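Notes follow the structure.
A single protein chain has been removed from this complex, and every other one stays in its place.
As written, the chains take the letters A, B and C, and residue 1 is the first residue of each chain.
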Amino acid sequence: MADDLKTPLLDELEKGPWPSFITDIKSMAGKNDYCKDLLGQLEKSYEDKRGYWKHGGLVGVMGYGGGVIGRYSALPDEFPGVSHFHTVRVNQPSGWFYTTDALREIMDIWEEHGSGLTNMHGSTGDMVLLGTRTEELEPIFRALTAKGWDLGGSGSDLRTPSCCVGPARCEMACYDTLAMTYDLTKSYQDELHRPMFNYKYKIKMSGCPNDCTAAIARSDMGIIGIWRDDIKVDQAAFAEYVDSGMDIQGAVVDLCPTGCITVEGKEINIDDSDCVKCMHCLNRLPKALSPGDDKGFAVCLGAKAPIVEGALFGSVIIPFMKIEDGDFEPMHDLIERIWEFWDEHGTSRERIGEFIERISLATFLEGIGEDPSPKMVKAPRDNPYIFYEEYYEEEGASASEE
Amino acid sequence: MADDLKTPLLDELEKGPWPSFITDIKSMAGKNDYCKDLLGQLEKSYEDKRGYWKHGGLVGVMGYGGGVIGRYSALPDEFPGVSHFHTVRVNQPSGWFYTTDALREIMDIWEEHGSGLTNMHGSTGDMVLLGTRTEELEPIFRALTAKGWDLGGSGSDLRTPSCCVGPARCEMACYDTLAMTYDLTKSYQDELHRPMFNYKYKIKMSGCPNDCTAAIARSDMGIIGIWRDDIKVDQAAFAEYVDSGMDIQGAVVDLCPTGCITVEGKEINIDDSDCVKCMHCLNRLPKALSPGDDKGFAVCLGAKAPIVEGALFGSVIIPFMKIEDGDFEPMHDLIERIWEFWDEHGTSRERIGEFIERISLATFLEGIGEDPSPKMVKAPRDNPYIFYEEYYEEEGASASEE
Amino acid sequence: MATEAKRVTDIGPPQYEQFLHPIIKDNYGKWLYHDSIKPGVLSHTGPAGTIFTVRCASPRLVSVNFLRDIMDLADKYSDGYFRFTSRNNIEFLLAKEENIDPLIVDLNAMGTLVGGTNNAISNVVHTQGWVHCHSAATDASGLVKAVMDELAEYFTSEKLPAKLRVAVACCLNMCGAVHASDIAILGLHRTPPRIDNNALPNQCEIPTTVASCPNNAIRPTSIEGKTTVKVDEDKCMYCGNCFTVCPAMPLADPLNDGVSIWVGGKISNARTEPMFTKLAIPYLPNNPPRWPEVTDAVKKIVELYAANARPFERVGEWINRIGWEKFFDMSGIEFTKYHLDDFRHAGTTYRRSLHNRY
Partner (left out) sequence: MATEAKRVTDIGPPQYEQFLHPIIKDNYGKWLYHDSIKPGVLSHTGPAGTIFTVRCASPRLVSVNFLRDIMDLADKYSDGYFRFTSRNNIEFLLAKEENIDPLIVDLNAMGTLVGGTNNAISNVVHTQGWVHCHSAATDASGLVKAVMDELAEYFTSEKLPAKLRVAVACCLNMCGAVHASDIAILGLHRTPPRIDNNALPNQCEIPTTVASCPNNAIRPTSIEGKTTVKVDEDKCMYCGNCFTVCPAMPLADPLNDGVSIWVGGKISNARTEPMFTKLAIPYLPNNPPRWPEVTDAVKKIVELYAANARPFERVGEWINRIGWEKFFDMSGIEFTKYHLDDFRHAGTTYRRSLHNRY
């Protein structure tokens, strides 16, 4: 019961305008021991300035290698309610769209079988059900699948792909992020549920270079919308922005990174051959400007947090590609070429970004069968340490390849 | 004799508007065998597309370890005139200023004792006397010193320092590059002439950030003029530029990297707190703008060509310093702290730039006793791999340093 | 209980279309433009009409109680449709403009805030902390609460020069966005792992453990005949990667664990390319429950930025314009040797030009 629970430190976190997770956990503390003892252990952490969780063990549901993070209290005698406190990662729907009907069903399952605490959502994108016992895992799984839900990823596998709201509520979307997310998740269920990669592999989809899912920073494979032709301009709508008194020069023209916008009177002109699709002018003038007609996406590989070799942003591997007539085959083909090559030549716990850096971009491109392009680099090499592969043989003057 | 010498390939290099080194060498080919056989061997190189020089041996003058580059023909029987073809590096005067009287004396010595060919000057800055025999080295040395000239550096020693024309003919000079060059060269004769460093150490002095000696790219220690206060403005002279019809906006204002220049009518205003001393506006408007009064220099360490770890530009180690009342002591003190630390902790054939990268800038600064400053970096670290040295002991709450 | 035969696997997530509001379905891929109505409220218009979005804050660590309250409001105001954002806010998708204000009143009554759009501080991307992770050097949810209480006004208004993204992570694994946020709060250990030589030989694979160290600080060794590892303490920078692969190498140290502050990262391609977050303050003590040193430091940076940046200039863009020397000057933050990079590409961070402000 919450009554006999004293949490003077945590209580301090009930003050202030921001919604309080403590108040919320407390609202559950009367309902189950998970929450009561979580508060107790957390209060102790606040006192002692350290966590009291043990390293996770291998727990999960039958036939799956991922989707559950095992967690045990280091003080199970003191806080038996959290002696087991495993996380269940549930694969969210594309774009994190829900109906109340659907989510209520999950809440009911979770209240019955776990702490009733969640993360909506985890940083990778999953719905995170936070805190349950080993013996509850299989029942939860069965209840979820019965309602049409499945687990997400964990360990060295494909992680739950996620995407921005894209075409569902955004005029900037250059491809259907929700459909792509759904297709890839469905197509790679085995890779998602059964860790057999060198390390984790995250896919994030953003509909345009605003990158509202942080794909360039947080996904091994970022699929980011882009267009190749000219920005579409509605000059009448632009004139309205001018009439509204907006500081077009300061807020738009001066901030274009390539200086390719000029305004004459109430007319805007963009030198599209110089535009780097940064989005800034479209963001400021959404009624007047929109992405062109030749839309698709770029694929950036290798983003990750700093462990081990330092943080990386994704780097452009496919400068442009598009899905035509709903045919995801070319995308599957690309992904499989990448996985196959990484699988064969990568080492354990080596993210794909580290792998590419280790073997070099040129070797990687050769490995997956793609041609080099200046769009893949900031600039060509500045060191003269070139491995030439074509050379002349003693005999004649014709170049041969090793 | 030049008569019996057939050089059809080299002859092609006598055509065209640019002055021809071949014509010049030919003018000597009648005078000595060095030049005749040099042409012969070079013609053969042009035919065969390869050089015919052997790796240099250890040759030099008594008591000196540097200043001579030994060179032997790989085809001494065919081209005996260049069987020995050593280079003598003669320390040039500050700023490469000469009088005809002085240089004629050297020409006479060189014509007597060597090929009569020179490089005016070598890339490091020396006067290069190109091609002589081992037995001529000591006589050349004696003849040169008798006229007040001495050798430059080679091998793992201080190389001949060099400097831009600076205060001798440039209104941009922020310190006396010629005096500094002379002082350092005279002060470190031993280091210049007797290799005992880990590797070569080049010093170049430029009077301002235009860097007309390429100090930032080609010297282990670049001493580059800079000022700390405001750019001096002569508004009347500026008005004349405006009146002259010059495109001030396009050629000056728009090209300032920090956008800190504004022009109103015929008046120029510079927000000096934002100016990064790039020199562009001063270069364009030398009559109106000049460096401030608080002039001195920054010291940048570590520039080098790509061997072994890749090319480096120098990096700022001393953001600002000045010579006061002709007292070079502080500069000597700095140089000696640097050499001492590099000497103790650097490895063989490790340039100072590579050394700093290996041990880290923080360690280097500690080693030479300088404080870190944000002026030394483009940006602070972006990785969280910090070696903390202050930590709390079990007992109390006071920080202690290891 | 269901029989084995009925157990289904690998069904994947439910198809998303069933969760889309009819207006969204009709405008899908055909949206024309959006408008900002007020802080936290957007409208998106397409050929099939307009949908209104009301965005409210969520602590992310939420219970079924909280979510049911949210869902009650969704039923009341948005036909039962709602979504979560990539920064863990909640968005109600309204067909009727007149529902906006009553919904906001109810949300405020529930104890949450409406905002986070446009030039605001949005929700804080964060991690598990002492609530769930064994690796945590600090708490995450508590830090977020403490910091956002101070910054709430920047969530409910759009008065900043640009979007400002804050992230919190409880250890160097940085589960989230610390490496690319305008302001990031990063928990860190500051002393090397203590090795449990009894447990290690059973719990850990020696080669994996040795390989896990980014700085080659771990070497195999033998103690009383058992193979274990030792750590070269001069080389260890407390990253915790060894602990991830080897539970017998814990790093928690209440006295020395703490928090660092990072600034100037960004993700979008708008104007400038994505940027990594850079070190501002190497160490602040863990001072729960409200981490006053941390909230202070963050608030000062936000206010400095708010007062000095130009319109649409993100924190990193602002600092790049004024220069890091000025950022340290203006913020009063001390520049120390810890700010000088010493990892893999450290040399690429050295200032290799004369471009400096004096």
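Here, a contact is a pair of C-beta atoms (placed from the backbone, for glycine too) under 8 Å apart; a residue touches a chain by one contact, two chains touch by 3 or more.
Predicted, not measured: the structure shown is a model, and the values here were computed from it.
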Given B:K36, B:R71 or B:R228, the residue that touches the chain left out of view is B:R71
Contacting the left-out chain: of B:K36, B:R228 or B:K277, that is B:K277
Which of A:L117, A:V233 or A:A298 touches the missing chain? It is A:A298
Against the hidden chain, chain B presents residues 9-10, 12-13, 15-25, 27-28, 35, 38, 42, 45-46, 48-56, 62-64, 71, 85, 87, 91-104, 107, 110-111, 116-121, 123, 130-131, 142, 145-146, 148-150, 162, 164-165, 167-171, 173, 176, 178, 182, 185-186, 189-190, 193, 209-214, 216-218, 247, 250-251, 255-257, 276-280, 283-284, 286-287, 290, 305-311, 313, 348-349
Where chain C meets the left-out chain, the residues are 269, 273-274, 345, 347-348, 352-355
It is residues of chain A that touch the chain not shown, namely 209, 211, 216, 224, 226-229, 257-258, 273-278, 298, 300, 312-316, 319-320, 356-357, 360-363, 365-366, 372-388, 391-394
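We take it that only the chains that are shown with their structure count from here on.
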Rounded to the nearest Å, the gap separating the Cα centres of chain A and chain B is 50
The positions of chain A in contact with two or more other chains are 306, 310-311
Multi-partner residues in chain C (2 or more other chains touched) are 172, 174, 179, 214, 239, 276, 343-344
